[in-house]
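The complex appears here without one of its protein chains, the remainder shown in place.
Here is subunit A:
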């Protein structure tokens, strides 16, 4: 059954239509043949009805012609009339053969028997008449003929009677058959209606099987058109044209989904990149702004400092001259480098200048130690990342401590990275504070007049944006008065 159903489903629509129309036509054909056969049968029966009357008329005609022939012979004694008599007599006898000769309890059969016997008598009498005529026995042939004439009258009247009775029976049969034809009309109408209903049902089933999947397809297509790409895909149940279309539709929806997914991903990527760039610019702007606020006119400052340095040279104050020059270098670097990246060497030099300035300011109580692996000077890094860290170490680590403060900067290559560690022996800090600094939630350290203005967080953010990686700035401390190590990780592959 299932197998069959599948075979039918898998037929093409054209074949399905052919099958359906073929079936309905066959049904109509068969029913019509059946009805025609029945009509034919009824008509044949009706045809048969009056056959008996026709036979009787033939009999009557044969009798009449026999009688007329004898009369003709008796009148003319012509041999042709005699021949005619023999012929018509024989014909009459032949017809008589078909009549019933038995005594039966049926008025018509009994009439037949009487007609048959009377006719025998009649024919015998006629033979006698003819014989007498030939023998020229005038009285005898006249008597015989009179007797035969009488018999002729009786037979004719009996035949008429039988004819009438048969006609009555036949008429009632005819009526019955007419009634049966009327029944047939009703029955055939009913059968045709039935066939029509069956045909309609088949057509409805067929169109449903064709249109049903199409409607489902259209519905799903509408859904997809309205934007619901996740509409459930249609099941392909048949191998006909609709099945093919459904399959193609499913394929199309798949492709659209895939395409949209890919577009979405690439757009997201682009978006992220744009965001990063924007953030980077933002941070730089922020830093620049802060520097610009701090140094209203750096060129004027540099020129002034250079003038100061020359003045100190002229006065042979070498130390003052160096100090002023270093200051000038430091600020120039700051101003110049904020907008672009720098080499690690330049960064380290800026730290050197900064420490020198501080040591002059605070009478040399910062011990600065620098350990650098060879060949790291040319590595490009975001500008202004080292100095702010060192500044923090000075400001929060060792400024307010007792004893000598150390700042230890090491630059090392390690596994494709360059690790810069800025270690101090200052106050150190609690893990909570480290966390707060890294998450930029620490309050109350902004706006210090003594700062160059760039906070750790700014460094961290810029590094992360620059390298597109997290965790490039780490802070370690063993706790109160244990010092702090700030590590900057410079990935080499992207540097």
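The rule is simple: contacts are C-beta pairs under 8 Å (C-beta built on N, C-alpha and C of every residue); 3 or more make two chains touch, one makes a residue touch a chain; residues count from 1.
In this text, contacts and distances are computed from a predicted model.
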UniProt protein name of the chain not shown, from "Ribose transport system substrate-binding protein", "Na+/H+ antiporter subunit G", "Branched-chain amino acid transporter permease" or "Rieske 2Fe-2S domain-containing protein": "Ribose transport system substrate-binding protein"
Contact with the hidden chain (one of A:25, A:48, A:76 or A:306): A:48
Among A:91, A:117 or A:410, residue touching the chain not depicted: A:117
Options A:23, A:71 or A:154, residue touching the unrepresented chain: A:154
Contacting the left-out chain in the complete assembly, out of A:103, A:139, A:441 or A:480: A:103
Touching residues (missing chain, whole complex) on subunit A: 42, 45, 48-49, 52, 102-110, 113-114, 117-118, 120-122, 150-151, 154, 157-158, 160-161, 164, 169-170, 173, 176-177, 179-180, 183-184, 187, 190-191, 194, 197-198, 201, 205, 208-209, 212, 235, 237
